[in-house]
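Every protein chain of the complex appears in place save one, which is left out.
Moving on, here comes chain A:
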Amino acid sequence: MAELDPSKKVADRYLKREVLGEGTYGVVYKAIDTQTGQTVAIKKIRIGKQKEGVNFTALREIKLLKELNDPNIIELIDCFPHKGNLHLVFEFMETDLEAVIRDRNIFLSPGDIKSYLQMTFKGLAHCHKKWILHRDMKPNNLLIGPNGQLKLADFGLARIFGSPDRRFTHQVFARWYRAPELLFGTKQYGPGVDVWAAACIFAELLLRRPFLQGSSDMDQLGKIFAAFGTPSPSQWSDMVYLPDYVEYQYVPAPPLRSLFPMASEDALDLLSKMFTYDPKERISVQQALEHRYFTCPPPPTDPDKLPRPAPKKEIKESDLNPREGPTVLSPPRKTRRVMPGRDGLEGSSLQGDKVDDTHSNRKQAAGENNTGKNDPAPMSLDFSIFGLKPPNRPTINSDPLIINDFNQGYLTITEIEIVDVLKAFSLMSSRELEELDHHDDWEKKTDEYLFKFSFT
C-alpha cells in the first residue's frame, strides 16, 4: 500500500481530459502534463481483469519504444502504474496519414507526398537500423503531430530481428500492405516486408485510395500480380519453395505508368524498386531514402506547411444536440482502434451495438458514444454523403475472425490479441501458442547447454 503514494504523485502530474478512443489494449485519453504544459495522449492498459498481468502487446510496445528515439517515431514519454493499471504517456498527435489521404478537401502536391513519404521512410530506417521490424505499417499507424511531423506508431506487432534462420509468424500487417512472401506463408523474412508496405503507402498517397485492395489472401496476391505481372521463377527464384506457394495464371505486367498516370519518372522508378518481388532484390529503406526521387525537384514540403485535415473541434454539448442539423461531416474524434471488450466476445450485445451504429445517422452515433464504451467513434470522413461505403479495411489476420465484418472496418484485432483471447478461454494449448513463433535450432541448442552444463 505504501507504493500507492509515489504512483499517485505521477498520476497527479497529468490532468486527464477527454477520451480519444479505445485502443488495442485500453482506453486512450488526452491529458495535459502539468509540469511541462504539453498535451499528451495516455494509454491506459487494463490489467485488473486479466489474469496474465501486463498485456503482451503493450509490453512489446514498451520494450521497443524505449529503445527507439527518433523524430519520426512516436515518443513514449513516460510509464506509470496507477490504481492497478499501467499508463503509457505518448506525445499527442493530431491526426494520421489515413485521415489525410481520405480527406477530399485536401490536395496533395508532389512535394507534399514526398515530404510525408520521406518522414515515413526515415522513421522506418531508424527501426531497421536498430534491427526492429515494424510489421504493421499502414497509413493509420503513421500519426501526424501539431507541427506536421509524421511519426511511426503502434509497435504492438514489432519485433527484433536479425537472428539467422529465425522463424516468425507470417500473419502480420493488414492484408492490403502484406508483402507477397508473407502471403505465400514465409516464416523467415526481414525488413523487406516493411518496405513493401511502405511502397503500398507511397502508392496510396499517389492514388488517394488503398492501392491493392484484396478481399482475401489469395485475392491479394491476384491483385498484386495483376498490377505487376505474375512473377517468373527468374524474377524470384525462392518463390516456388515458399510454404503456401500456389501457381497463379500468368498475367503480363501492365506498364507501371498506366497505374500511376500522374507520378513522376523518379517516383515510378522508386516504386518499382520497392515493389520488387524477390525480397533479396528489394531496395532497402535506407537506399530508398537515397534514391534520386528525394533529391530531385520538387523538394519535400516543409512539414509545417503540409496540408492536414481541418482542426477538429472540441466536442461541446451542442454538437450532441439532435435538433441541430446533421452537419458533422468530419466528426471531432476518430477512434484509431476499437477492440471489443473481453466480455464482448461472450455475448452478442456488442454486435447489436455495432449494427445499430452503422444504421443510425451520425448525430445519434455521436450521442451513443457517451453510453457505449465499445462504440466505434465515426471515422474522419462520413462516406455516406458520397453514397459510398467506406472501404472495408482488412486488418491483421482478419480472415479467420470475420466476426467483425459488420463493423465496416472499424475494428482491428491483432494476432496477439487473438492469442490472448484464446488463451483466456483456454482454447489453445501452450504447444500451439509456442508454434505461433517458431524458433531456430540455435536456441534449442542453447537450452540444452543451459540445462546440461554448469560447473557449480
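What to note about this one:
As a convention for this text, a contact is a pair of C-beta atoms (placed from the backbone, for glycine too) under 8 Å apart; a residue touches a chain by one contact, two chains touch by 3 or more; residues count from 1.
Just so we're on the same page, contacts and distances are computed from a predicted model.
Selecting from "Signal recognition particle receptor subunit alpha homolog", "Peptide chain release factor PrfB2, chloroplastic", "Exosome complex component MTR3" or "B-like cyclin", the unshown chain of this assembly corresponds to "B-like cyclin" (UniProt protein name). Contact with the chain that does not appear here is found for just one residue of A:46, A:130 or A:291, A:130. Touching the chain that is not shown, out of A:31, A:47 or A:195: A:47 (per the contact rule at the top).
From the options A:16, A:63 or A:257, the residue with contact to the unseen chain in the full assembly is A:63.
Although one chain is not drawn, its touching partners on chain A can still be listed: residues 3, 7, 47, 51-54, 56, 59-60, 62-64, 66-67, 79-81, 84, 86, 129-132, 159-163, 430, 433-434, 437, 439, 442-443, 446-447, 449-456.
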